[in-house]
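A single protein chain has been omitted from the complex, and every remaining protein chain is retained in its original position.
Labels for the chains are A, B and C, by order of writing; each one numbers its residues from 1.
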Amino acid sequence: MFNSFGNILKLTTFGESHGIAIGGVIDGFPAGIKVDFDAVQQELNRRKPGQSKIVTQRKEPDTVEFLSGIFEGFTTGASIGFIIKNTNQKSKDYNHNTDVYRPSHADYTYDKKYGIRDHRGGGRTSARETANWVVAGALAKQLINHIKINAFTSSVGDVFMSKPYQELDFSKTESTIVRCPDEASAKEMIDKIQEIRKAGDTIGGTITCVVQNVPVGLGEPIFQKLHAALGQAMLSINAVKGFEFGSGFCGAKMKGSEHNDLFNPDGTTQSNLSGGIQGGISNGMDIYFRVAFKPVATIMQNQTTTNSKGEATEIHGKGRHDPCVVPRAVPIVEAMTAMVLADFWLMNKMRK
Amino acid sequence: MFNSFGNILKLTTFGESHGIAIGGVIDGFPAGIKVDFDAVQQELNRRKPGQSKIVTQRKEPDTVEFLSGIFEGFTTGASIGFIIKNTNQKSKDYNHNTDVYRPSHADYTYDKKYGIRDHRGGGRTSARETANWVVAGALAKQLINHIKINAFTSSVGDVFMSKPYQELDFSKTESTIVRCPDEASAKEMIDKIQEIRKAGDTIGGTITCVVQNVPVGLGEPIFQKLHAALGQAMLSINAVKGFEFGSGFCGAKMKGSEHNDLFNPDGTTQSNLSGGIQGGISNGMDIYFRVAFKPVATIMQNQTTTNSKGEATEIHGKGRHDPCVVPRAVPIVEAMTAMVLADFWLMNKMRK
Amino acid sequence: MFNSFGNILKLTTFGESHGIAIGGVIDGFPAGIKVDFDAVQQELNRRKPGQSKIVTQRKEPDTVEFLSGIFEGFTTGASIGFIIKNTNQKSKDYNHNTDVYRPSHADYTYDKKYGIRDHRGGGRTSARETANWVVAGALAKQLINHIKINAFTSSVGDVFMSKPYQELDFSKTESTIVRCPDEASAKEMIDKIQEIRKAGDTIGGTITCVVQNVPVGLGEPIFQKLHAALGQAMLSINAVKGFEFGSGFCGAKMKGSEHNDLFNPDGTTQSNLSGGIQGGISNGMDIYFRVAFKPVATIMQNQTTTNSKGEATEIHGKGRHDPCVVPRAVPIVEAMTAMVLADFWLMNKMRK
Partner (left out) sequence: MFNSFGNILKLTTFGESHGIAIGGVIDGFPAGIKVDFDAVQQELNRRKPGQSKIVTQRKEPDTVEFLSGIFEGFTTGASIGFIIKNTNQKSKDYNHNTDVYRPSHADYTYDKKYGIRDHRGGGRTSARETANWVVAGALAKQLINHIKINAFTSSVGDVFMSKPYQELDFSKTESTIVRCPDEASAKEMIDKIQEIRKAGDTIGGTITCVVQNVPVGLGEPIFQKLHAALGQAMLSINAVKGFEFGSGFCGAKMKGSEHNDLFNPDGTTQSNLSGGIQGGISNGMDIYFRVAFKPVATIMQNQTTTNSKGEATEIHGKGRHDPCVVPRAVPIVEAMTAMVLADFWLMNKMRK
């Protein structure tokens, strides 16, 4: 219940950052789908640490091993088990934290909730968990490869990529290490992150995701509205503080006469402030949404805090951490989007 | 699956705006809780149409009838069935729309998904459904009455209530018809809505919700993080386009050194940009979040659109609609918040 | 969770025997299915009390009212809400039991579990609940009307209908009040029940259910095997003590060389001890299973028992009870079978 995601296409995960391995089970994946293993690994590589100068310098190969559900290159309809071994867990980087609650981490809440603390790092709360999601999402992408999912970094701190997404060339997203398809903005963002890193600090940002070629009819009212499922998925990603789709928070300032998307006779709409979803169901227009990430909590500066005995103390970040999670979160946003869409696409087949 | 909300405390609903009745089943509600029926009706009255000059002038008594699960004033542990009869459905207000897709409504997507259209109004997509949620939420509030849930209108169009919530007196929320506890802002908001209504237009807005006295430990990682569940709940409400908690989208512009909430020795934090939730689990500080509502789609102006035969046509709103949904959505936000918290509170008891 | 049945086609119910109404919500029912309301009522009539001399003489009209999800005679894809009003609840028949635990009823366990007791009769434990199931099952039958479901009384006490089901004419099931299609056996069973009733006693029995024209491929391993879902459904019916399918308990005495169903080249099998299900999935042969019902616990004789204060006392059944539940349970078995099959039939469509 708590470690599962999805309705029909269901991912159940396990694993801590400093355990033997993380992994998961993908249930409900249809039989007979050819698996492109390289594409899966490619997605993991986009997420993995050490890939560029603006992300954490930890090195983890992040190699997925599929244990079941795939036979001679095709899915069999059985549950797909997989693991990713943890090869580079330097617990000693973290050992100084044994008893101290790191500010704006989950140390305190986990300790209070579970009465036990895995002090080898984030444990289950580590964003390492999202490698599991990327594996599942990569398979989901292959299942619904007629739908195009493109996420990109749309802001870092106060550096915003301000072009409308229609003017972007998504094939360029991967050509900049910050994963912003607009080169000028990308350069500014990279500079910002490097400046922040030098200060021993971290910075937040946003990711925008655009989904194209979506069939009409995905989404299940009342409580599985497509945008509610996407929101829940995005809010499950570590460090996310907000989600908006279509006109989003801007829409709250608008008038109905400005906001309504007038229909063309073919069912398309003249504008798309709805963000491709009406009444919780896709209408065939582009779906787009924006996700807010807070700055990483681990900073290379002194901070006052407390420990489990209630003593005031100081903490100074060590370890190898990201100055900004946004570039590495782009494939995670895409993966969870793919999981949601594939799930709803399967559910929709029951209606034919 | 599709018409149910919650994990343990589960609401399953049915009903269309122009059918005989709407209603639902509340499952998992503990036995032995004394039910305050007046308090339930009170919440329904906060949501119902016709309550003030700035909302729709439809009159619906919205009287709930409990059919089961309550005996001699106490819950029995059995599922609680209830209905709310539809007494004032003027289908003729809507009949002119039989075949026309209203802009930014769900007519088109429902027709395409289900191949059938209940043209008596919004059918299942009508916000009338949320009366069911208010009933369930009112019971949930009684279950967790040690937790204080206060939602209020924080903006209407470009009129923002800018005080920090700590300076507000929540007992004043109900004293203004727009449900903003700051009188000066409330007056501006009311003026704005009246101006918009006169123009035959509608306007969006935001609701802020503050939850106090939350026990530490509510929330179930990884995929039932407390804020993800709240987000999913809010995004299920009609017209919602965005959700943010704690620092939200502002947090995406901040540095870690600014954003981190430093711990006091007693486990409280000096700031609360986390919004009372860390790692998906409540930390005992106030939970607060903000919800964006788009303007109502039905406007009293001419709009071009299409019909089910793909013919271009015009539509002019009739019927009795809200110029701004936000004032009536305040109790809905509270109700869904109560449902989420009660659900997680029950789940947390399994850990003792 | 607790009052819901099914995966995709999901029934959620409420209601007590002596409350205002019972009812439910059917979720996941596809759109565009024409509803035969008479056929639904017909199924309710098969279950209702007072229909013959061998069942309880209580009179309840058991009229279902559909409140949503059906428009102009067709399902809309929205959740289907319905209620059945309780019109003839003579609480006074039961009031003498206020504080006494009736032997082999659920009074004691409910009181201990919930700490509260609805002493107006069985409350939520009453088999009246199964009227809800019959409504849902009647709709499910219409959804999968290509599949033929035939249940019948196969034994009452030690009177067994010993013909193989292949020799029976299922169209005769309804022509005997005990619902056994073999006239000679039916007569014996009726005599047995009348003899038992005169003695103020009750008697158990079994129902056999045969499902024909089942498509190959229904059933979801590992934990939603078709027979496991059927078993869970049957064991949910009041008074059921056992379930077996295909060779059942007899199969446990057999050798593999006797038990194996050899394949014909067309995929059919020469024998069918598998009972139409292999590896949890239907193989296209007839599905058949048998359900054991214990005797009704309420007897018109003196019994020693205890009350909630732990005092020894006596009880003597009053009220109008069935001497044997089996005849009225036949439509319930069919209804739950239809629910399971329709659910799996919908799930299977996701694989096309």
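Quick note on the criterion: a residue touches a chain if its C-beta (ideal position, glycine included) is under 8 Å from a C-beta of that chain, and two chains touch if they have at least 3 such contacts.
This is a predicted model, so every value here is computed, not measured.
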Displayed chains contacted by the hidden chain, counting the whole assembly: A, B, C
Touching residue (missing chain; options A:V40, A:I54, A:I83 or A:I281): A:I83
Missing-chain contacts mapped onto subunit C: 1-5, 7, 13, 101, 103-106, 108-110, 112-114, 124-125, 129, 155, 157-158, 196, 201-206, 216-217, 219-225, 227-229, 231-232, 235-236, 241-249, 251-267, 269, 273-275, 278-283, 292-299, 301, 303-306, 310-312, 348, 351
Where the missing chain touches subunit B, by residue: 8, 28, 30-31, 77-79, 221-222, 346-347, 349-352
Absent-chain interface as seen on subunit A, which is shown: 1-4, 7-8, 10, 12-16, 19-25, 27-28, 31-32, 65, 67-69, 71, 74, 76-81, 83, 113-116, 118, 120, 123-124
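Methods note: only the chains that are shown with their structure count from here on.
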Category of the chain touch graph - line, ring, star, complete, other: complete
When subunit A is superposed on subunit B by its C-alpha atoms, the rotation angle in degrees, nearest 5: 180
Geometric centre distance via CA averages, subunit C-subunit B, whole Å: 39
Approximate Å spacing (C-alpha centroids) for the pair subunit A, subunit B: 27
Rounded Å distance between subunit A and subunit C, as computed from the means of their C-alpha atoms: 47
Junction residues of subunit A, two or more chains touched: 221-222, 351
